[in-house]
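Just one protein chain is left out here, and the rest sit where they should.
Chain nomenclature is as follows: A and B, assigned in order of appearance, with residue numbering initiated at 1 for each chain independently.
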Amino acid sequence: MNPHVPSPARLAEIHQLYHLQSHLIDAGRAPGWAATFTVDGSFTSPTYPASVTGTAALTAFAERFAADCAADRVTRRHVVSNVALTGDDGAGTLQVEAYLQIVATPEGGTPHTERFTTLTDRVVHDGDGWRIAARVVHRDGTPVAPQI
Amino acid sequence: MNPHVPSPARLAEIHQLYHLQSHLIDAGRAPGWAATFTVDGSFTSPTYPASVTGTAALTAFAERFAADCAADRVTRRHVVSNVALTGDDGAGTLQVEAYLQIVATPEGGTPHTERFTTLTDRVVHDGDGWRIAARVVHRDGTPVAPQI
Partner (left out) sequence: MNPHVPSPARLAEIHQLYHLQSHLIDAGRAPGWAATFTVDGSFTSPTYPASVTGTAALTAFAERFAADCAADRVTRRHVVSNVALTGDDGAGTLQVEAYLQIVATPEGGTPHTERFTTLTDRVVHDGDGWRIAARVVHRDGTPVAPQI
């Protein structure tokens, strides 16, 4: 980790990216969520059998998330915290780490945290804004995820 | 939603407003909490029977929250996350969305999340700072709140 002090502009953009991203997937805005990744961005999580790569696959992933929630009659929220810049190679690639809790509320029920995960992301600027090029999710309570 | 990139200054002010707001109500600082809304600001939540509008009513609302916690011998915290600017009309009115969990700890007990809510706010600048002009709260696990 590189505990350097990021520029306020960069940190503001990164916070907005991460905080908005959850609203997009939780509201079923699958193309918007996919667009927070680069066009060849990848998402690797032990909760799912394989990495998800590229805009079309990421969009389908987010659509499935929304469909599963509807089928389960559960509202699930991606609660992000502790967004921190932990690396900067000086050539336009950042490392961002964050915590992500999935909080579920069944219809007529009360909320509970289904899983606690950590995000370790490679983040790049595509000319228009910062995008996630590669996300690796680790789920607490499980062995360290193999690098797929 | 408009995933534009906000200015760092604006995002800093909005974050400070939302993060401070919880400390104010949770510490029983009712007038301070009410002052995070415009003088004719409104708060609409399905948890309460009617909208609360204007500084005096908002102050009384926050005082009642503190009195209820004391009567219940419970500490309740407004935990805000995922504060994102999701709209800007270019004429001084912002839309801000955030998650808000009410976490309760009874005397001698352990914490649990009583409810998971989402905030959809209209935010304006009153010359002195950003203030919430209208807040609509939705509670997860319930039908979508009617627009009162």
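We adopt the following convention: contacts are C-beta pairs under 8 Å (C-beta built on N, C-alpha and C of every residue); 3 or more make two chains touch, one makes a residue touch a chain.
Keep in mind the model is a prediction, meaning the values are calculated, not measured.
When the missing chain is restored to the complex, the residue among A:R29, A:R115 or A:R131 that touches it is A:R115. Residues of chain B in contact with the chain left out of this view: 8-9, 11-13, 15-16, 19-20, 22-24, 27, 29, 32, 35, 75, 77-81, 103, 105-113, 129. By the touch definition given at the top, chain A reaches the unshown chain through residues 1, 3, 5-8, 11-12, 15, 81-86, 97, 99, 101, 113-116, 140-142.
Definition applied: only the chains that are shown with their structure count from here on.
Rounded to a whole number, the gap between the C-alpha centres of chain A and chain B is 25 angstrom.
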